[in-house]
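Please read through the structure below; I'll follow up with questions.
Only a single protein chain was left out; the remaining protein chains are all shown in position.
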Amino acid sequence: MIDQDVIDRSNAVAEAALRADYAALGEHLDRRGIDIDAIKDKVAAYGVAIPSWGVGTGGTRFARFPGNGEPRHVFDKLDDCGVIHRLTGATPSVSLHIPWDDAAPAELNAKAEETGLRFDAMNSNTFQDSGQPLSYKYGSLSHTDPAVRQQAVEHNLYCIELGRKIGSKALTVWVGDGSNFPGQTNMTRQFDRYLGAAQDIYAGLPEDWRLFTEHKMFEPAFYSTVVQDWGTNYLIAKELGARAFCLVDLGHHAPNVNIEMIVARLIRFGKLGGFHFNDSKYGDDDLDTGSIDPYRLFLVFNELVQAEGAPDFDPAHMLDQSHNVTDPIESLMSSAMEVQRAYAQALLVDRAALEGFQKENDALMATTTLKRAFRTDVEPILAMARLEKRAAVDPVGAFRASGYRARVSEERPAAAGGGGGIV
Amino acid sequence: MIDQDVIDRSNAVAEAALRADYAALGEHLDRRGIDIDAIKDKVAAYGVAIPSWGVGTGGTRFARFPGNGEPRHVFDKLDDCGVIHRLTGATPSVSLHIPWDDAAPAELNAKAEETGLRFDAMNSNTFQDSGQPLSYKYGSLSHTDPAVRQQAVEHNLYCIELGRKIGSKALTVWVGDGSNFPGQTNMTRQFDRYLGAAQDIYAGLPEDWRLFTEHKMFEPAFYSTVVQDWGTNYLIAKELGARAFCLVDLGHHAPNVNIEMIVARLIRFGKLGGFHFNDSKYGDDDLDTGSIDPYRLFLVFNELVQAEGAPDFDPAHMLDQSHNVTDPIESLMSSAMEVQRAYAQALLVDRAALEGFQKENDALMATTTLKRAFRTDVEPILAMARLEKRAAVDPVGAFRASGYRARVSEERPAAAGGGGGIV
Amino acid sequence: MIDQDVIDRSNAVAEAALRADYAALGEHLDRRGIDIDAIKDKVAAYGVAIPSWGVGTGGTRFARFPGNGEPRHVFDKLDDCGVIHRLTGATPSVSLHIPWDDAAPAELNAKAEETGLRFDAMNSNTFQDSGQPLSYKYGSLSHTDPAVRQQAVEHNLYCIELGRKIGSKALTVWVGDGSNFPGQTNMTRQFDRYLGAAQDIYAGLPEDWRLFTEHKMFEPAFYSTVVQDWGTNYLIAKELGARAFCLVDLGHHAPNVNIEMIVARLIRFGKLGGFHFNDSKYGDDDLDTGSIDPYRLFLVFNELVQAEGAPDFDPAHMLDQSHNVTDPIESLMSSAMEVQRAYAQALLVDRAALEGFQKENDALMATTTLKRAFRTDVEPILAMARLEKRAAVDPVGAFRASGYRARVSEERPAAAGGGGGIV
Partner (left out) sequence: MIDQDVIDRSNAVAEAALRADYAALGEHLDRRGIDIDAIKDKVAAYGVAIPSWGVGTGGTRFARFPGNGEPRHVFDKLDDCGVIHRLTGATPSVSLHIPWDDAAPAELNAKAEETGLRFDAMNSNTFQDSGQPLSYKYGSLSHTDPAVRQQAVEHNLYCIELGRKIGSKALTVWVGDGSNFPGQTNMTRQFDRYLGAAQDIYAGLPEDWRLFTEHKMFEPAFYSTVVQDWGTNYLIAKELGARAFCLVDLGHHAPNVNIEMIVARLIRFGKLGGFHFNDSKYGDDDLDTGSIDPYRLFLVFNELVQAEGAPDFDPAHMLDQSHNVTDPIESLMSSAMEVQRAYAQALLVDRAALEGFQKENDALMATTTLKRAFRTDVEPILAMARLEKRAAVDPVGAFRASGYRARVSEERPAAAGGGGGIV
């Protein structure tokens, strides 16, 4: 873990400038009729979940270049997640992935308490074989063979069972099922098999749990995927029942798609389950959130803030990124703050003015109203929220100063790198 | 019109070669267990509707370069459509667009009888002002002003009224509504306004009619559209009721989208209304059907043939193209035949074998089964179907030989070309 | 024109808040080692050209909904451009389009003097027929018929001739040439014909002029375009000679393309001619600059600022947008300021730090260095630059207060709207 001393020392250096920036921004926002402290309090209360797998170094089908001190198991991962939360105050929960993170519930709970974290949604894995008797090479929940589907259903039920013991309240299902060739699968029958299996999982869902299904346009299947877009995902959630919802991963869409509109539609029809935040330029690039198109992230949050307070509106927020060239802890801290930033900017939108411009078809002033909120530099708000929590004003700086990575590198042996024989 | 003599003379030249090709293909298909005459009969019975606006020369926002002998009004258009059907035997109906084709029902019916055509779906137009008192600049069915929505609803009801008098059984609604700027519109409220107005139209739909709504990703709105994809379109059809269905235009999707899968999903959930056939490489290019990616067209028909015979499965087929550099009559004939071609190829798929390969996850043989059907040159089947109807074996050749274009050019004055001052 | 009084009154209201914001930002930047006044001076000296056609209401192939008080001719257009420059102080020049803006040079020069503007690059038009004897339906500079090519060349030479008389120093050539069908054209021969014609134009270029050619992926041609991407455009500029350069329009690329990298490559090989600024989500949407992806615009300017000061580096900056739902004057003012904003943000990048992070492969800190500059709210810098020029602190507000649009609407009769019979 990180010593509070390290953080405090780092904050001491930054505090004066931060207070000056915060005061100046406060005056500026006051002129716009906005109470900076109210915004800060909402930001301070906001949290985004960390995926346990995110703290390991990512890779591509070509290669994986491991970093130093990579976590060996879920307990190391929880340590790393604890560091992220300690430094940012923005990531109170962790989402486990089974079987990668399978462990005794008591030990998981103990570690969570130690690191000050709780457990978010459980993630099942039926896109790898992972030592199961039957292979998922040709699909899992939608496989032509009922025995394979049954195996995949049971794995999901196991994830629920484990999740119940550690306080999770949701199961996230993403499958790699699809096809690589026209004709390889009957797309309708494959969908129906998927639906049947998903219903079996849903039947095992505790009353106070939610089931999240996730669409993806392509990869690892390259001709069709069984849950290819939000339309299919909506139909699945609708067929399953009231506790089934759709997850939106920002990199799982076709090129040029208006993602904030998908968010708006899912909200409208009561099926927005939550997010896997990341950014992308080409496909499911899993880049750091906000690193490619920060305005798009803001526009998503603009929809969320607009829907805030609606009954039963409670989307789950999680990061989901692959850190191939950065220290995963640094990227996750940075990304958690980008999510907060978008949220803070969206809170600054003058919604009464916006509504007026929309009513009058004053497109220029309507869009300027959004841009004005977006271009406000809310960094002092975020940093002040951190300072008041005794998290770090500059989390990356404090992390580097702490020597944490070097320290764990000594305990954790270097992981194997490599990559398939794939071009 | 075209003299039967012209056609017969043209056919006389081609007949011997056609019969030889047909016989050889028949023997080949016989070895594959397929009765060529049965395929030919299904092809002969197949028809695709012509959009009345398709017989005029198209254009872009940059320019429109008129052709010779362009139709002046709906009666000229029906003449041209009659020529297309006479030569191909494949286009028995015409889809009108109001107000462009507004005319006295009795005269329309008389002309239809004269040209041997019937009327397909009616198309409303609320994407242009067209002399209406209120402007559609900021939307029509989804406009913020209820008076504009009312005007748009009434126009649609008028289209139904006219359609009833000429034997149409469906209304197609496509709107240009959307926005050009983030924030210009509240996407959820805009959708709800659209839905309310669409319900008003649906309320006026005769019992034996269907309502087709059409999604489109972009253009003329360039940030968001109110019916942006099939997911939203499905939700609209679902909300409206049992006689509301979704139209699929092959050029209205995001890049890389698997269109045949959308078709499969809409079939699965009972909401496939029909097609606007064309082809595209970049956007809503409205190119000739099958001219860019003929295999994709085949894969769509593969889904349709697979669903043939299901209860209540009766999608409407129409061409929808913009002919900027070709003679519209020639392009429409050629495209109608491309649609027939894809249908014929899809009929050749060995579905029992395919199903077996799918069951065994034999992806290579499954896809080869489709490819084998696709690569069969079915031209002799299509041509024989035409010959037997005394349509033209070579419609484009017969059309050119007929002198029709030159003849109508004398009667029909040159249309204005031009284009907006738009770069 | 706009009275200085109107502007001054508007500024008087805003000045105190602006001075407070500017002072606070100045202190903040000072802590980052940046002199705010130096940035402001660079921004104040920066200008972007207005395209004459931009002040008219745009449209799509579906419809054009005219606005009030649309300019009737080039002199009205220059009045509108004068207003834009008066209010923003950021648009000192206008780019004419021939034949739309053809007029007597003396009158053009007189009007320019009156409105305080000068003339930027000349734009030729061979994508419409515009009363020429030979049609461009099947191409212009690349047409199979040498007479058509000759006509197109002569038109370009005429544009140069006119441009010389009004002080222009560049010719911009964009053609709609391409094809709608595979096989319609031999793509290599078409390219060679284009090249030959472009060489004829280049031969007529004065010694102190530059020739800008512009690539575009699609539209109005929907299968291929003769200058489809920057690669082809580079080869053209290379073949033509030292005074030929490539223009980059932000909406003319394939989906997902890294535009800032194209800018970097063209700089590297000495062929970046300049920009047509706008924004796009789907294709050549011609939306307001920075309205969809402001970070992308910043990244382009990041390349430009990095290259500043290199010998012979002098790209031309112009807006090129289609204003379908906004007042063109307002959109152009707003867009000119967005371009300035991106420039100002790019000036804030700590380049020494960036270079260090790049050297050390510290991807996180490198990208954070860019983001830090981008998220700085530079509005006070831009507004102060305007205030000091006695342009408007709030150009849109001042414009609305001025009553200019209502005034010109009285003089300028309503333009025809409408749209082709195109779906």
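Here are some notes:
We just call them A, B and C in the order they show up, numbering each chain from 1.
To be clear about the criterion, a residue touches a chain if its C-beta (ideal position, glycine included) is under 8 Å from a C-beta of that chain, and two chains touch if they have at least 3 such contacts.
Since we're looking at a predicted model, the values are computed, not measured.
Touch with the chain omitted from the figure is made, among C:Phe127, C:Trp209, C:Trp230 or C:Phe301, by C:Trp230.
Within the full complex, the residue among A:Ala38, A:Ala104, A:Ala203 or A:Val325 touching the omitted chain is A:Val325.
Although one chain is not drawn, its touching partners on subunit C can still be listed: residues 137-138, 144, 179-189, 191-192, 217-218, 223-224, 228-232, 234-235, 253-258, 260-262, 264-265, 267-269, 295, 299, 302-303, 306, 354-355, 357-359, 361, 363-364, 366-367, 369-370. For subunit A, the residues touching the chain absent from view are 51, 53, 56, 58-65, 97, 100, 123, 127-129, 135-138, 174, 176, 179-182, 184, 217-220, 222-223, 255, 280-283, 285-288, 291-292, 320, 322, 324-326, 417-423. Along subunit B, the points of touch with the absent chain fall at residues 17, 20-21, 24-25, 27-28, 31, 255-256, 258, 281-282, 288, 290-296, 325-327, 330-331, 334, 341, 361, 363-365, 367-368, 371, 374-377, 379, 396.
Throughout what follows, only the chains that are shown with their structure count from here on.
Chain centres here are C-alpha means, and the one lying farthest from subunit B is A. Here the spacing of subunit A and subunit B, counted between their Cα centres, is 42 Å. Chain centres here are Cα means. That of subunit A falls 38 Å from that of subunit C. Of all residues in subunit B, those that touch two or more other chains are 137-138, 179-182, 184, 217-218, 223, 255.
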